[in-house]
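Left out: one protein chain. Kept in place: all the others.
The first chain written gets the first letter, and so on, giving A, B and C; residue counts start at 1 in each chain.
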Amino acid sequence: MMIVMKAGATEDQIQSVIDRIETVGARAHPSRGEEVTVIGAIGDREHVQRLGLEGYPGVEQVVPILKPYKLASAQIRPTPSVVEIEGRRIGGEHFSMIAGPCTVETRDQTIGTAHVVKAAGGSLFRGGAYKPRTSPYAFQGLGQEGLRLLAEAKAETGLPIVTECMDARDLEQVLEVADVIQIGARNMQNYPLLAEIGRSGRPALLKRGASATLEELLMAAEYILKEGNPNVLLCERGIRTFETAYRYTLDLTAVPVLKELTHLPVIVDPSHAAGRRSLVTPLSLAAAAAGADGIIVEVHPQPEEAICDGPQALVSDGFADYVEQVERAAAVAGKVLSSVRA
Amino acid sequence: MMIVMKAGATEDQIQSVIDRIETVGARAHPSRGEEVTVIGAIGDREHVQRLGLEGYPGVEQVVPILKPYKLASAQIRPTPSVVEIEGRRIGGEHFSMIAGPCTVETRDQTIGTAHVVKAAGGSLFRGGAYKPRTSPYAFQGLGQEGLRLLAEAKAETGLPIVTECMDARDLEQVLEVADVIQIGARNMQNYPLLAEIGRSGRPALLKRGASATLEELLMAAEYILKEGNPNVLLCERGIRTFETAYRYTLDLTAVPVLKELTHLPVIVDPSHAAGRRSLVTPLSLAAAAAGADGIIVEVHPQPEEAICDGPQALVSDGFADYVEQVERAAAVAGKVLSSVRA
Amino acid sequence: MMIVMKAGATEDQIQSVIDRIETVGARAHPSRGEEVTVIGAIGDREHVQRLGLEGYPGVEQVVPILKPYKLASAQIRPTPSVVEIEGRRIGGEHFSMIAGPCTVETRDQTIGTAHVVKAAGGSLFRGGAYKPRTSPYAFQGLGQEGLRLLAEAKAETGLPIVTECMDARDLEQVLEVADVIQIGARNMQNYPLLAEIGRSGRPALLKRGASATLEELLMAAEYILKEGNPNVLLCERGIRTFETAYRYTLDLTAVPVLKELTHLPVIVDPSHAAGRRSLVTPLSLAAAAAGADGIIVEVHPQPEEAICDGPQALVSDGFADYVEQVERAAAVAGKVLSSVRA
Partner (left out) sequence: MMIVMKAGATEDQIQSVIDRIETVGARAHPSRGEEVTVIGAIGDREHVQRLGLEGYPGVEQVVPILKPYKLASAQIRPTPSVVEIEGRRIGGEHFSMIAGPCTVETRDQTIGTAHVVKAAGGSLFRGGAYKPRTSPYAFQGLGQEGLRLLAEAKAETGLPIVTECMDARDLEQVLEVADVIQIGARNMQNYPLLAEIGRSGRPALLKRGASATLEELLMAAEYILKEGNPNVLLCERGIRTFETAYRYTLDLTAVPVLKELTHLPVIVDPSHAAGRRSLVTPLSLAAAAAGADGIIVEVHPQPEEAICDGPQALVSDGFADYVEQVERAAAVAGKVLSSVRA
């Protein structure tokens, strides 16, 4: 941590900061410039942070130097992590296509879509049984019945299941079906939930909050990793900006930046960011070309009949062509689709 | 809901939208302009929304007309709600001063601060026992022991208690002590938690998420109200913007706008927005003058020794002067401090 | 335009809005719903807008229906515009590689880089003679001497020149050299400058302001088009968001959205958004795969010696490989590089 003193800071104020740093066993390195003095504090980050030096007399600014995350950091593990889910690899040179309906609605819709995803070379099957909805009056998912249908879809197609858990009290049930537990953007900083999923050991797909910084995303991942669960997939799904011409701004710069900061795989969700079908293909190609480790996308046999988010779902009919085109974009970034084609 | 058709939409596409609207029992009112046709859909909002008309052929845009919240709406209740907490009134012409430490740390710090708050004319006492922290390595609060100290502070001073609950599984314990349950910004869209607090019937202080729109804040309040709990206090605590010269941008425009949209009281938290003490007084005065129904502010006997957020805490010593100045600003907006002065 | 009345609006208020709409010769179409009344105003947009109905008694909201831009609109011209610059085509199925140094510094650097760009298959050569700099103490460009060096680069390589004009009083000089006049992000709403460039008839590359909406970008283009200059290239170069892990958030969703809204070509500048070299290649691939009509990128023989923005410049040595990789990404989106290879 670097403590930048104000231009007019007195020698006493400087000494007082140095003394305070040393109370927690850290070392202080002052650099006296012509205009300001900067004091480096070297020692345990948490201890130094607790000193609350931001408010101290004569202190202008406290600049953190070390990253606050550890287990998620590329420094600890310079090679990319590869998470394996029933034979499908996510990360490294592998590209994953995770697809399915936004919400599990009926047996036909679920099983039918799973077959489409399988046939097109999809890697995993996604579908929501518990749905976080902005309105308390909107459909909240089929719950347990939805989980049962997902289990059936897996039994029929062999595709591993990705589904969301939004309440720690439902986790046990979700664990019976989910190969990957999705943590929604609204729950990215639901720390008790993160810790429980960490303790479960089950692979987790952690969505970035709509206004979470990349550092906050990595800190949220750290909550899971800290419990001994190394299988975290990060997911960019669009951030909130001033633009109103579309729903969220898909942050594809996050892909190469996360690759520099962390060893964890990075998945992109173009469907929720876009909010409408016509944008999903160009954004998927862009994500794959940017070096993403996979895509999680919504597909539905009859989107106009979907209960939830129909306008953004791809249509089953063209799905195989879509997958092929995304494969070509991934190839430009040096990645190969991880699938067990039917 | 208004469905705006594309400039080149065909008569068939227009008719198809009209037919679809009528399938859910709603009425369709087309207005044919020189350039575009707009179709009004009149009927049950949820049914119409489920139609997913955004993706329909020929549709340019779907514009919602009615507000999606009902119980929170000023339309349903045009006069301001006043919430009463052990004789202190919040809302209407009453101004509340909610103050205390960020975190409950020790008995002395807690009881001592409560006496300072009481003496200065504070309305309620705040203090965190469960703390959501960005880092899993940071201090997470004293938990149950913290709740016990808060109970003691209430017993000594008579001040009602505001404290956060961040996990539905802790709610029962929190209910034993809290007169008002705080829902933190990170949990604003933790719907299972909102519903549980709704069912508890206890007054709730709902903080706006750092990038939640006012509509989303009101929808989150609706989750609580819908369970039959009318006692919701909304709290503006700063939104995330591009500016980096301070922590969050305190959105004081939200105060008069919420006054137009809802009957619920609006509290402002200047401490978390500012992140440093020197900004807290001007922002408090501004919030009071803008017409806020109260302020929730951090105060600490020795902020430089605080475990958490010390740099933003006011110092106990000057607290009475601060309250007096805020009272004068509230008076400009026509409000009177709601307190039982020692 | 749709005028949404408040829930409690009286019949008199509704009639008064209708009367007012008719004063400017427009027609009013009221739709009376169960909860609110919506009035469609059909007629000249500018006239109706001037009515200022937002403030009228009983009015809740005024919702514009028609796009405010005309000449830029895809409605007026449903097929993509192709701009031709000395044999290079921009737009449609053509992909342009516009490359060169941020700033013209010396004869060797300028001519040397131009040869590198030419050899790699670049379409146009970019270089700044007038530089808008946040600090008045920073290097502001070589000015006229810079223009002279650009002219020499063109004479040597045949590459058309893209260079910025930031003051209408310099336009005449810039026109002597520039095949395409760049309008920087800070000047996107410098209307007198836009109009002058419009009157000049010279092709313009209009950069999106760091917080301009796509509608504002198109309105700025409209200022140029309105003067009879149809040759406008739009340029996405990153928007300002809350994220601090990199410089600007490159908005690649803007690419397919602009393709729906306008016929004008869309260029992407990955260099300024990224701010550092390691992000430029993945972002370039993403932009090409998303369907951009070209890229404008910075390249320098020795970036570590560059006066300005060296950290984001690609190195000349690897530039040909870079172009080849971007070509492959553009091919996935169905586009072919427009170049006259050496």
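FYI, a residue touches a chain if its C-beta (ideal position, glycine included) is under 8 Å from a C-beta of that chain, and two chains touch if they have at least 3 such contacts.
In this text, all values refer to a predicted model and were calculated from it rather than measured experimentally.
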Touch partners, limited to displayed chains, of the chain removed from view: A, B, C
From C:Gly52, C:Gly228 or C:Gly334, residue that would touch the chain that is not displayed: C:Gly52
Of C:Ile18, C:Ala119 or C:Ala168, the residue in touch with the unshown chain: C:Ala168
Residue among A:Ile18, A:Val36, A:Ala138 or A:Val340 touching the omitted chain: A:Val36
Residues of chain A in contact with the chain not shown: 2, 4, 7-8, 29, 31, 33-36, 38, 40, 42, 63, 65-66, 75, 78, 211, 240-242, 244
Where the missing chain touches chain B, by residue: 211, 213-215, 239, 241-246, 249-257, 260-261, 273-274, 278-279, 282-283, 285-291, 325, 328-329, 332-333
Chain C residues touching the omitted chain (full complex): 46, 49-50, 52-56, 68, 132-139, 166-169, 186-187, 189-192, 195, 209-211, 216, 219, 222-223, 226, 240, 275-277, 303-304, 306-307, 309-312
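The criterion applied here is as follows: only the chains that are shown with their structure count from here on.
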Geometric centre distance via CA averages, chain C-chain A, whole Å: 31
CA centroid of chain A to CA centroid of chain B, Å: 26
Residues of chain C whose C-beta touches two or more other chains: 211, 241-242, 244
